[in-house]
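One structure coming up, written as structure tokens, with questions to follow.
Only one protein chain is missing; all other protein chains are in place.
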Amino acid sequence: MALQSSMRWRYLKEGLFFGLVRLSAFVITAALGGLLFYIIFNGLGAISWDFLTLAPTDSMTKGGIMPAILGTVYLTLGAIAIALPLGIVSAIYLTEYARQGPLVRVIRIGVNCLAGVPSIVFGLFGLGLFVVFLQFGSCILSGALTLGILILPTIIGASEEALKGVPQTFREASLALGVSKWQTIYRIVLPSALPGILTGSILGIGRAAGETAPIMFTAAAFFTAKLPSSIFDEVMALPFHVYVLATAGTHIEATRPIQFGTVLVLVGLVLVVDLIAIIIRSTIRKRKRW
Amino acid sequence: MEDNRVIKTKDVNFYYGKFRALTDISMDFEKNRVTALIGPSGCGKSTLLRLLNRMNDLIDGTRVEGEVLFEGMNIYDPDVDPVEIRRRIGMVFQKPNPFPKSIFNNITYGPRLAGLSDRVELEALAEQSLKQAVLWDEVKDILGQSAMMLSGGQQQRLCIARALAMKPDVLLMDEPTSALDPISTAKIEELIQDLKRQYTIIIVTHNMQQAARISDRTGFFYIGKLIEYSATEKIFTRPDIKQTEDYITGRFG
Partner (left out) sequence: MTRRLKEIIIKRIFFLFACVSILILGLIVAFLFREGIPIFRIVSVRDFLLGGEWYPTFDPPAFGIWPLIVGSFIVTFLSTFIAVPLGVLSAVYISEVAPRPMKEILKPLIELLAGIPSVVLGFFGMVVLAPWLQDTFDLPTGLNIVNASLMLAVMAIPTISSIAEDALYAVPREFKEASYALGATKSETILKVIIPSALSGISTAVILGMARAIGETMVVLMVAGGAAAIPESLFDSVRPMPASIAAEMGEAPFRSEHYHALFATGIVLFLLTLAFNLIADYVSHKFRETGSGTL
């Protein structure tokens, strides 16, 4: 009898616990779903061909966001062009060449710490080094360098993981044929790791495209009359555009539709990029034969 | 007589960190012979094999003492390039490890990186190597297909062909049939018998019948030491040492 009631209590606890666990998963899903739905619902009305292809007019209350889209694309491509070679080479050193020891541990901790630096601190750093010290001024180059440094740890991490996933037997087989280490890496290891590295880089692109704080003082402008003509020009950028219109404009309410439209474009861009990475990754995982 | 011994080890000790995996190994390997290394697992036979083409270099924290002479030259001399050594001493691994490339590209991978670029020569080399490995008839029409599609036995013969394409002098085999079925194993054993006319073969095996069937000389290892080393026939019929006899007759394993 006592045993039975204790069993009933245990099953009640069981139900309660799983209820909570399921609820939390549901809350997160609902939060994401609600957020996306709200943005799409409110933003879709603003999207038109003109919105995507024209520059803002009438002190930002009309027209489109083309310069901001373009600016974000420039900054992101610049960032990835800087971070990708640096990141891949660092990862190759760490996984293929470095012997375990204090030096490698220091580099690892350094990469981890870099990954944890707040984005606003990257902004300050970019301001101090690129804008002020190197006198690039606030421009695409400064912004792309800052964003590149920001996503460097992401790229290193993803590349390291991809390289570690290449079976050791591939390396042994190549080396045993009298092929040098570098050629083994270049011909066998890198091609096998490439899809994984690619995934990481695409996630890096998504991150760079969405960041605001690092470009506030290093690249972004509230409004530019012309499109940038060199890497030493200031640019508009989607995230900064959202921030400025939502907080600092004189027509905050009047530009609401434009704000929603810009948010939708930004979220769409970032999520599509992330989704591509996720899909590539799951395809590799399924296809992997070693 | 001296010329006949392609590889000689002199008082070789080998350490993984502080653990001594091999103790005072002195051994000669004769040309155009099959030498088998046997012993219970963990006895150091695979470690010794991987010492002979410096594959143990890849493991952090290892150390070698003594000399390994290949044609009279110590391969552990500081100015010896291990890459050069590995071109002349080929290796076949426990599990077939083809690259995720086509069959043709697997075979020609090594020669191409060694500088051979003529297409006709490469094709001839591929055919010759695949024939030597008795795989040609099975794959001659699918050379462009991925090596991953072959069966385990075919993959292992491909790996042997890939090693042969480098035209090595010595072929090291680390339990090459342990991952294969009996039919594939028989084919590979037959192949080894053919290959010894041109190559010096050193094979690690955990299968004593295999050692007895294919080798000319056999070395028995136990806890990092070479216990007994002589003609295979002698080892398997009238070994000098009690430990060898116990192992051969299955009294311990």
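Chains: A and B, in written order; residue numbering restarts at 1 for each.
By definition in this document, a residue touches a chain if its C-beta (ideal position, glycine included) is under 8 Å from a C-beta of that chain, and two chains touch if they have at least 3 such contacts.
Quantities reported herein were computed from a predicted structural model and do not represent experimental measurements.
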| item | value |
| --- | --- |
| Contact partner of the left-out chain, one of A:65, A:149 or A:236 | A:149 |
| Touching residue (missing chain; options A:64, A:123 or A:200) | A:123 |
| Contact with the hidden chain (one of A:27, A:52 or A:81) | A:27 |
| Options A:114, A:227, A:254 or A:284, residue touching the unrepresented chain | A:114 |
| Touch residues of chain B, complete complex, unshown partner | 81, 83 |
| Touch residues of chain A, complete complex, unshown partner | 10-11, 13-14, 17-18, 20-25, 27-29, 31-32, 35, 38-39, 86, 89-90, 92-94, 97-98, 106-107, 109-125, 127-129, 132-133, 149, 152-153, 156, 180-182, 203, 206-207, 209-213, 216-217, 239-240, 242-243, 246-247, 256, 259, 263, 266-267, 270-271, 274-275, 278, 282 |
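The rule is short, and it goes like this: only the chains that are shown with their structure count from here on.
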| item | value |
| --- | --- |
| Computed distance of Cα centres, chain B from chain A, in Å | 48 |
| Complex interface listing, chain B residues touching chain A | 53, 55, 58, 60, 83-88, 90-91, 93, 95, 97-100, 109-110, 113-114, 148, 159, 162-163, 166 |
| List of chain A residues in touch with chain B within their complex | 99-100, 167, 169-180, 183, 187-188, 192, 289-290 |
